[in-house]
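Up next, chain A:
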Amino acid sequence: MSPWQAGLLLAFDLTLVLTLLGVAWQLLRGVNLFRSVVLFIAFGLLLSLAWVRLQAPDVALAEAAIGAGVTGALLLVALGRLRRMASGRHGGEGS
Partner candidate 1 sequence: MSAAVAPWLALIPGMPLLLAFLLALDGRGALWRLTPLAVLPALLGAVLLPVGASAEYPAVLLGAELALDPIGRGLLLVTALLWGAAAVFAQGYLGGSAGAGVSRLIGSEHRHSRPGAAPTEPGLVRFHVFFLLAMAGNLGLILAGDAMVFYAFFALMSLSSVGLVVHERTREAWRAGWVYLGMTMLGEVALFSGLVLLVHGAGGHSLAELASEAPASPLAAALLLIGLGIKAGLLPLHLWLPLAHPAAPTPASAVLSGAMIKAGLLGWMRLLPEGEATLWVGDLLVVLGLLGAWFGVVAGVFQSRPKTILAYSSISQMGLMIAGLGVAIQVPALAPVLMAVVGFYAMHHGLAKGALFLCVGIAGRVRGPWILAYVGLPALALAGLPLTSGWVAKTALKVPMEGPLADLSVVLWVLTLAAAGTTLLMVRLVAVMLRERGPSRPLPLSMSMPWLVLVVAGVLLPWFWVPDWTEASLDAYRLWSVLWPMLLGLVVGLLGWAVARWRGWGMPGWIPEGDVWVPLERLGGWWLRVFGGVPGRVHSLWDGVMELLGEGVRGFWNGVLAWAVRGERRMVQWEVMGVLFLGLVLGVFLVLALSLG
Partner candidate 2 sequence: MSRPRLSHVLTSLLAGALGVALVLILLELPAHSGLAEPVTEAMDRSGVGHEVTAVLLNFRGYDTFLELAVLLLAVWVAWSLGRQDPVPARSVRGPVLRGTLRHLVPVAVLTGGYLVWVGASTTGGAFQGGAVLGAAGVMLVLARPRSLPRVPRLGLRFVVALGVLVFLASGVGGLLGGHGFMGYHPDWAYALIVAVELAAAVSIGLGLVLLFLGGRVQGDDDDH
Partner candidate 3 sequence: MEPGGFLLVIILMTSLVPGLVIFFLREQQFALRTFFNLGGAGLKLALIISLLVGVYRDGKTYSFTLNLLPGIDLVLAADALSLLFATLSAVLWLVTTIYAIGYLEHSPKRSRFFGFFSLCVSATVGIAFSGNLVTMLIFYEILTLATWPLVVHRGTPDSFRAGRIYLAYTLIGGAVLLAAVVWLTVLAGSQDFTAGGYLRDLYPEHEWALPLLFVMFVVGFGVKAALLPLHSWLPRAMVAPAPVSALLHAVAVVKAGAFGIVRVMNDVYGIQLAADMGMTLPLMGLAILTVLYGSVRALFTQDLKRRLAFSTVSQVSYIIIGVALAGPVGAVGGLVHLVHQGVMKITLFFCAGNFAETLGIHRIEEMRGVGRRMPWTMAAFTLGGLGMIGAPPMAGFITKWYLGMGALEVGQGWVIGVLLVSSLLNAAYFLPPILAGWFGRPQHHWSQDRFRDGLLETHWMLLLPTLAVAAMALGMGLLASLSISPLYWVTFIVEFEYGYEHIWRAVFEEVDP
Partner candidate 4 sequence: MPIAGLTGGLSWAALIVIVPLVGALLTGLWPRAGGWVALVVALLTLGTTLGGALHVWWQGPEIHALGGWEAPLGIALVLDGLAAFMLLLTSVVGLFVTLYALGYVGRQERSGRFWVLWLWLWAAMNALYLSGDVFNLYVTLELVVLASVALVALASGGPALVASMRYLLLSLLGSLAYLMGVALLYGAYGALDLITLAEQVTPGHLLMMVAALMTVGLMAKTALFPLHGWLAPGHGSAPAAASPILSALVVKVSFYLMLRLWLTLFPDLATPALGVLMGGLGGAAVIWGGIMAMAADRLKPFVAYSTVAQVGYLALFFPFMLAVPGGWRAVVFFAAAHACAKATVFMAAGTLQRAAGHDRMSELADVMRGRPISSFAMGIAGAGLVGLPFTGGFIAKWLLVETAIAGDVWPWAVVVVVGGLLAGAYVFRLLGPAFLAGRGSPGRPIAGIMEWSTLGMALVSIALGFAGAASLQLLDATVTGPGGL
């Protein structure tokens, strides 16, 4: 690996890490729950990219499928139920 290839990778890593942190920060602000959940799925996907960078393809696959996919789906379903509850009997909740 040439030095600047390494440098490029380093830059990529840095960008990835910063993006991860940024996304995490944004989704954790919790201003909009739906946005947070979507960001979380994105975060999971980015994370699996990071796992690939860390030479852990198995983890990447698991992260994409489970961490991002299944968890994301669970979150979405839960969010949907929350919203339905809010619009159903109780008011003013869910955002």
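FYI, a residue touches a chain if its C-beta (ideal position, glycine included) is under 8 Å from a C-beta of that chain, and two chains touch if they have at least 3 such contacts; residues count from 1.
A quick word on the picks: all candidates are chains of the complex that A comes from, given by their letters.
Computed from a predicted structure; not experimentally measured.
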Practice prompt. For chain A, choose the touching candidate in this complex from 1, 2, 3 or 4.
Written response: 2
Fill in: Touching residues on chain A, where the partner in the complex is candidate 2
57-58, 61-62, 65-66, 69-70, 73-74, 77-78, 81, 84-85, 88-90
